[in-house]
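Our next item is chain A:
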Amino acid sequence: MSGFVTFEGIELRYGAHTALAGLDLSISQGEIFVLLGTSGSGKTTLLKIAGGFLTPSAGRIVLDNTDITALPSWQRPVNTMFQNYALFPHMRVAENIGFGLRRQGMRGRELASRVEELLALIRLEGHGARRISELSGGQQQRVALARSLARRPKLLLLDEPLSALDRSLREETRADLLALLKFLGTTSIIVTHDQDEALAIADRIGVLREGRLEQVGRPSDLYERPATRAIAAFLGAANLIPVRLAESTADTLSLALPGGATAIMPVRPIAPAGLLHLALRPESLTLTIGTGPNTLAATVEGATYRGATRDLRLRLPDGTPLRANLSPDAPIPPEGSALRLTWNPSRAILLDR
Partner candidate 1 sequence: MRTLFLAPLWAWLTLFVAAPALLIAVIALAIPADTVPPFRLALAPDALIQALTDSFYWHGFLGSLRIAAISTLACLAIGYPMALAIARTSARWRGLLLAIVILPFWSGFLLRITAWIGILRDEGYLNAILSAVGIAKIQLMNTDAAMFIGIIYCYLPFLILPLESRLSSADRSLEQAAADLGATPVRVFVHVTLPHSLPGMFAGLALVFIPVTGEYVIPELLGGPSSITIGRVIADEFFNNNDWPQASALALILLAALVLPATIARRAPRGGRI
Partner candidate 2 sequence: MTRSPFLTCWLIAGLTVLYLPIALLIGTSFNASRLTTQWSGFSLRWYVAMFHDTALMDAAFLSIRIALVSATIATLLGGIAGFALARLRRFHGRTLFAGLLAAPLVLPDLLIGLALLLLFVAAERLTGFPQNRGALTVVLAHATMCIAYVALVVESRLASTGTTLEQVAMDLGAPPFTAFLRITLPLMAPALLAGWLLAFTLSLDDVVIASFTSGPGATTLPMLVFSTLRLGATPILNALASLVLALAAGALFAAWRLGRARKY
């Protein structure tokens, strides 16, 4: 592997429990890499290993051609922005930001001007003398970011950087964070459990599940070509419909859906023994009156008006639940009524895992 940061065969076991099972990952310089996973997936563990707070049972980490596996956290050119910020309560804003610089021996005017520079970067000029308790949540988030950027780390780790913020503040802060990281060109690993956040900020996403990287790729790759049912369901909440391969020709696959419907889609390699599922995004389903291939019949169980869409809860004849996000202009189908839906075959995803 030849990335700027490489994790090679990282393993972490506590007794019989395996937190990380032989993880390989390569990240290029200036990339924003998002580790996405539910709690217990091992994402925070990997971040702690990168930061030097946990020693892996096996494997090594190479950063900029240097093996840093054995370096303690205070000697690594890696800094972390901690979840909930962990700002030092007994220090002022400027002291917090300057803490890492002082450890490098920076003092006096040089220190003051570098701290002022960082304050300007996070648009908190003149706030250096404030107490931490006097700052708003958004301001604290920015101070924590500035503190972790102060030493110009080769690798920046961000643990759920936006999760402590109010929803209203999150989107704006997310854009600021992304712009700042891109402006500085800092190689970053961001840990999150929020798929929207991952899709919005990542250059690439790695989905962690049970200590393994299940898929790594650009946000659009993951969304359009998820490798597994779990990822399809997690990213974008796709409908998963069990299907059977009915016929395959040189360039198309014909699939049998529950209730006698069929789907026809471009050919692609599939595992012979795999249980097949068709993944259909709720937003790619539309109402139809047709009865040909790529349509299906469903019963309405309920509807929720969401402004931009009207979300239907449906059920297929075999009992498989289905969601469809239709245009709000569509007529409101009464509960219990039957309707037909169709989709663009190029948006359908066939999964064999």
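The candidate set was assembled so that all candidates are chains of the complex that A comes from, given by their letters.
Annotations for the structure displayed:
In this text, contacts are C-beta pairs under 8 Å (C-beta built on N, C-alpha and C of every residue); 3 or more make two chains touch, one makes a residue touch a chain; residues count from 1.
In this text the structure is predicted, and so the values were computed from the model without any measurement.
Only one option in 1 or 2 touches chain A in this complex, and it is number 2. Of all residues in chain A, only 51-53, 72-75, 78-80, 82, 86, 88-90, 99-100, 103-104, 131-133, 147-148, 150-151 touch candidate 2 in the complex they form.
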